[in-house]
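Some chains have been omitted; the remaining ones sit where they do in the full complex.
Labels for the chains are A, B and C, by order of writing; each one numbers its residues from 1.
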Amino acid sequence: MKSILCISRHPPYSSALAREALETVLAAAAFDQPVNLLLMDEGIWQLTPAQQPEANKQKSLARNLSALEMFGVERVYAHHRSAVERGLNTEALCIDTVQWLNDEQVQQLIAQQDHLLSF
Amino acid sequence: MSTLHTVNKSPFSDQSLHSCLNICSSGDSVLLIEDGTYGALGSAPTFKLLQRAIERDIKVYALESDLMARGLQSQIAQGIAIANYPAFVELSCQHTTVQSWY
Amino acid sequence: MKFTLVILGAPYSDSASQTALAFAHAALANGHTIYRLFFYADGVHNATRLAAPPQDEHDLPASWQQFITEHQLDAVVCIAAALRRGLLDTTEAERYQKSGDNIAQGFELSGLGQLIEASAASDRVLTFGA
């Protein structure tokens, strides 16, 4: 079995990329492939609480993030500095399975993988 | 003779809002849309530039439905007004031209 | 006022298409008129009739088509931009010997002159970038 890390660096609603990254993670989990998700840079915005994309006729991404746990992806990794730089309140997020990583821990996580999928 | 500037990129990753604020004139308006609405946060790297623009008699707005989609409506910095689509339309009438920064 | 809207983004790639459509609805609701919609660059993908998104996702090409039909709007797709990106009507499919076409009813393939003419005839021109 090869381990996959999906690195999601883009914000939630302006394009379908963040959603398509999550669908990839869910697919890997559904096929019992070891998979993790790392949010960094603008991808951090996927974690803001109280997202209401219905006004733009879009579906909430927070729901897909919540679904990860049910599919066996127990934590979502997120880059702490990306959040700090953006002033994101790390205590109030749309999911409660986030594990924050500093630069070094991100490097270690990447080094453990067989494959990276970049979104 | 004035211009409505729309900006749809996040200033945390892209220079468009920075460029816009350097070029816009007194009497112009700036409307933050789509990912541009992240520029309404006080934590944005363009925050000071934006405050200076407001002092130069440039009005700054953020599009309501894009703020709501991103969960930002309660967090926007002072001096930025919330605009809905009808207001977007009327802003584009009040100004003679529209420049889109993307 | 008379508006011309230039749409440069494809559905799903970015928000240009969605923002332009919401603006267009609001413009008519506010009592303005739309002289022309001009789909250019990646915006030509809004004119496809083959999109089949999941039922709970917004079908932007279908919404554009409905909006255009309902208000009898002039909706021009830049022909050069469309041909490059694989958007064809039956005439162009025949001319380039392609087996199939995919442009929805209500959209018309034409040249950049239609954008220039619309600019001359409109009070406001707005670009919706990708």
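Just so it is clear, a contact is a pair of C-beta atoms (placed from the backbone, for glycine too) under 8 Å apart; a residue touches a chain by one contact, two chains touch by 3 or more.
Since the structure is predicted, the reported quantities are computational estimates derived from the model, not experimental observations.
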item: Chain-type multiplicities in the full complex (formula in displayed labels); value: A x2, B x2, C x2
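Keep this in mind: only the chains that are shown with their structure count from here on.
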item: Chain pair with the higher count of C-beta pairs in contact (A-C, B-C); value: B-C
item: Chain centre separation (subunit B, subunit C; CA means) in Å; value: 26
item: Length of the line joining the C-alpha centres of subunit A and subunit C, rounded to whole Å; value: 33
item: Multi-partner residues of subunit C (each touching 2 or more other chains); value: 14-15, 22
item: Residues within subunit B bordering two or more other chains; value: 8, 34-35, 65-66
item: Residues of subunit B that touch subunit C when the two form their complex; value: 8, 33-35, 65-66, 84-86, 88-90, 92-93, 97-98, 100-102
item: Subunit A partner contacts - residues on subunit B that touch it in the complex; value: 8, 10, 12-13, 34-35, 38, 41-43, 64-66, 68-72, 74
item: Residue numbers on subunit C that touch subunit A, as the complex places them; value: 12-15, 18, 22, 56-58
